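The complex appears here without one of its protein chains, the remainder shown in place.
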Amino acid sequence: MSALLLALLLVPLVGAAVCGAMATREHLDRAGKLVGLGFSAVSLVLVAVVWALFRTGPGTPRFQFELAVDWIPAFGTRFALGLDGIALTMIALLAVLVPIVLGFAWAEKLPPGRTGAGFTALMLATQGVLVGVFAATDVFLFYVLFEAMLIPMYFLIGRFGGPRRQYAAVKFFLYSFLGGLIMLASVIGLFVASESRLGQGTFDWAALQQMAGQLPLSTQIPLFLGFFAAFAIKAPLVPLHTWLPDAGAEAPVAGGVILVGLLDKVGVFGFLRYTLPLFPAASRELAPLVLTLAVIGVLYGALLAAAQTDMKRFVAYTSIAHFGFIALGIFAFSSQAIAGSALYMVNHGISTAMLFLAVGLLIRRGGTASMTEYGGVARIAPLLAGLFLIAGLSTLSLPGTNSFVSEFLVLIGAFPNRPVFTVIATVGIIFAALYVLWVYQRVFTGPVRGAAVVGDGPGAASAAALGGGGSGDATGDVQTADDSAARRTTGRFGDLTRAEVAIMTPLVALVLVLGFFPGPVLAVLEPAVSATMSEVGVPDPVAPAAPTTGVPR
Amino acid sequence: MAAAPLPEVLPAEGAAGVAWLLVALPALGALVLFVGGRRTDRWGHLLGVATVVASFVVAAVLFAGSLAQPVEERVRELPLYDWFAVGALNVEFGLRIDPLSITFALLITGVGSLIHIYSVGYMSHDPERRKFFAQLNLFVAAMLVLVLGNGFVTLYLGWEGVGLASYLLIGFYTGRRTAGSAAKKAFLMNRVGDVGLALAIFILFLDLGTTQYAEVFARAGELSPGSLTAITLLLLLGACGKSGQFPLQAWLPDAMEGPTPVSALIHAATMVTAGVYLIARANPLYDLAPVGQLVVTIVGAITLVLGAIIGCAYDDIKKVLAYSTVSQIGYMMLAVGLGPVGYAAALAHLLAHGFFKAGLFLGAGSVMHGMADETDMRRFGGLWRHMPVTFWTFTFGYLALIGFPFLSGYFTKDLIIEASLTAGPVAGWIFGVAALLAAGLTAFYMTRLMLMTFFGPERWRDLHPRRIDPSDLEDPPEHYHPHESASSMTVPMMLLAVGSIGAGAFLVLGERLADYLEPSIGAFVEPAELPAVFPTGLVPVFASILMVAGAGAAYLAVGRRPVPVERPQRVSLPVRAARADLFANAINEGLIARPGIWLSRALVYLDNRGVDGAVNGTAALLGGSSGRLRRTQTGFVRSYALTILGGSVVLVAALLTVGAFS
């Protein structure tokens, strides 16, 4: 059983090593990409197996598939992994998204001197480290992997990103690293506290959780703040968010999906897994602070998203608003809100991935992320417009799409404990509609104009190259292989090709299926959610009702 | 007043077990048409029509089944599956099959079928007809979820689902800038209402731990008066958004950017009445919340007058009809706010209005079809000769709307006016006068519309058709050639005209509708049984007098005098105010839109300069100071040596000092 979890961790890392070895040789580029796709497919299969074997329902242990090896016995650190529902859903989301973004990146135009195999290697490395981050049950191991995940993402942004990639990569790294160091201080503090209370220092999550009740509030608060700093930067909460728009805008689209969709989730995942169970008293004490930041984030992110003209920055700001909702749910302390937040983490990953990829497909055609360069795209690329609209509707949490269930759970769960914060956050759903529909209106409706008229961006050529059997009209008369000639060619701005449709279909299906049938995911999350509720020590504000007077079945 | 005991909710059985087909059929149609894409272009419209007609058949079967059951067994539920459940919250996805939902299902699928058939002809020249039918099917499915859902969350699903369909269909002509803006405006104003609906659901969950109708209504008595008032007011906010009621009415006239069948189905007959449905459905809550009821009636009264006033000033045929819709839904809101005396009246008017307003919109569409998509009534005139079927069907709709004796509106609107007189000593006068006054105004603007469109000189003879939108690709024809529409369009119009004539009498006389709906909305109370500020028996007389007066005034204004083709600009202040929607848009613009834009611009500045500035500033400070420190590394060995020496001396001196003091 636990070997499966280890395999889940190692398969992407081995894949990364293999692809990395192929990355320096140009002629192995295509093979490298194929191998990477193969490894990600194996991961997906493994996750499916783990999901099938994962036990749900009452009475299941806190962690399943547990595995522990001594690492540095002198400090009591162990290489310990285990899965709860929240970790499993995040790893599953990762395993679903990685093949999709690799498929998307297949036809992306890379900066000169970079190979697709190298890109694939970095993606797989990110995936592997992230699996470890979510599965770690040793606080020190978590810290190490938390920092380690910066490395592949730093290179993804810095090597494959847009024009200001260096600035963005360094900013991303420094921000996250700073948070990580503050967290390190708290990690060491936890160890010292455990040494004095348990007689022997430990980093074991379960042991530390057992100890949490004995820690006085005055000790918990500084330790809490250390972890909180790291997670608030990673999540990110306003006002620690400014690295995200830069990183999101400069990262390659496929990297941005993993960055915003999963890497950032480590922040809110950390709230759920570390701050709440390990420092329950401090969490209860400081909840109003976090909730204030969360609600500010909801409105602030939404208003800023509405004012963006760069579509990738727009996606990044929408995420800031969504992270506000997730943090609201976590710190509202009710089972609906926490389950909603955990589900939101999955759903936001799906909808942001879709939105990011839709923007990427548009950039591939028009060559720019600036909204002002487009207009009336729906007329010439209706499928792309439909795709963007579905992604946008999921982003604005329309009922019937996946995000609705989670946002609704967060709000309805937060309302009994925190009515004022909830009412303010609920107003945020108007802004969500505003920013999504405004972008849709500016870019996709109205008269055809700008980059949509002549696809003369670098993307036109790659879209044409990918065209294949899909839409023949994307093929201009590219006679020479010369890059600048391809740039000048006014190939028409085509709709999605078959390959692109195939890449996006799973996401559309997930949006709708999880919108109407979130039950299986909620069932996996439920044990972890109720465990978190009892660890934080707050009873559910709305107790389960007396026998229902509803319709007999 | 004490609420009557609610009928027991029974599980659905027999024919009602297939009620899910009602929703599934149009949803499947929409799915096939969306996914199938251009492959379904050739037969897509037929599939669209077929699914809705089949749905209508299912609704008719359910209706027959419901009639066959004893009255107290007519409220049934069909649970389908648990949508999501966490802790105390269990959101069930199920269908509630009771007289209220069946009535709505019949209206939606019935009028929906006719409008689908009409659209086959109306959209025949549009290359995107398949997409149109896909979206129209999506609308029907969502609307049916709205009325059939068995809980407030299922209702919310349908509620926002119809909002989406409405958004898509208003923006159907994607090339037009105005269409995009109108669609976005509609969605946003609806979202404002949706926030109210969502918050009402949250309070219900907090107080009762459930959001399913059956439990909520059964335990409505447990709610505190404060909660009840809050819930009912928040539900009203939702209803105002969806039904275009004051103060969220401004989106509805703009929504006329959509194709005319959409205006008929969504923005006249069905979706905009969802607010009335919501309040009627939540009647066990409203009956316990007098403040909520009072606010509902006030909103309704304001809206019905406001809509009628603005309707008098417009020259755009669809916008006049749109404001007429606003005003008529105001009547319905007024009625549902009155409680048991008004529920049946509101629903009767809703059904009758569904027929005649849909017919009027289809007639307007037929006129536009024959007049190169022109909507300015000043460019019409004398059309009755050129499109006789349209003219006659339109005339019946017109007469029904203004309350011509013994046509639909006569019965249903008079019932509402009578009910409003029973609202209380002061309120009864205010509501009654408002409702009567608006009836006169209705006669004025509708007669004006009739005269300008169908009678008088043929002003279009000397005019050239205009390009409706600057971005339209096709050139308009050289001259107007008004002609009668194809039979696929005229037959639905004729059927709706029959409804306009007979629906009111059928529903109201003998209290057929009220008796059928009793299990859902409680027993009907005759207005005559309650104390009224004014004898209710005189209402038809006064209403008729005002109707004649309004129509006569319209005749004096536009029938006797020539109508200028260009809109006169030198007009009196009231007319200018009415043309400007009584400044609703200006208020929205000034109070919400502009400050919002400024706020978000200011925040962008703050984010770039303030928050990010602090971050970059820290980085620059660190970089700058280390750059300055760097300058001390001169490269001269001797200066380093001097530093070393100085440092050593200082160290030794320090050690000696410490040694001296210790």
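Going in written order, the chains are labelled A and B, and every chain counts its residues from 1.
The rule is simple: a residue touches a chain if its C-beta (ideal position, glycine included) is under 8 Å from a C-beta of that chain, and two chains touch if they have at least 3 such contacts.
Everything that follows uses one rule, which is that contacts and distances are computed from a predicted model.
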### Identity of the absent chain, which is to be given by its UniProt protein name, from "ABC transporter ATP-binding protein", "General L-amino acid transport system permease protein", "NADH-quinone oxidoreductase subunit K" or "ATP synthase subunit a"
"NADH-quinone oxidoreductase subunit K"
### Message
Among the chains present in the display, which ones are touched by the chain that isn't there?
### Response
B
### Residue among B:580, B:597 or B:641 touching the omitted chain
B:641
### Touching residues (missing chain, whole complex) on chain B
630-631, 633-638, 641-642, 645
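Basically, only the chains that are shown with their structure count from here on.
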### Mean-CA-position distance for chain B and chain A (Å)
36
### Interfacial residue positions of chain B with respect to chain A in the complex
9-11, 34, 37, 77, 79, 81-89, 92-94, 131, 153, 156-157, 159-161, 164, 167, 171, 174-177, 179-181, 183-184, 187-188, 191-192, 194-195, 198-199, 201-203, 205-206, 208-210, 212, 214-215, 218-219, 470-471, 596, 599-601, 603-604, 607, 611-612, 615, 619
### Query
So in the complex, which bits of chain A are touching chain B?
171, 174-175, 238-239, 241-243, 300, 303-304, 306-308, 334-336, 339-340, 376, 378-379, 382-383, 385-386, 393, 398-400, 404-405, 408-409, 411-413, 415-416, 422-423, 426-427, 429-430, 433-434, 437-438, 441, 444-448, 516-519, 522, 526, 529, 540-545, 548-553
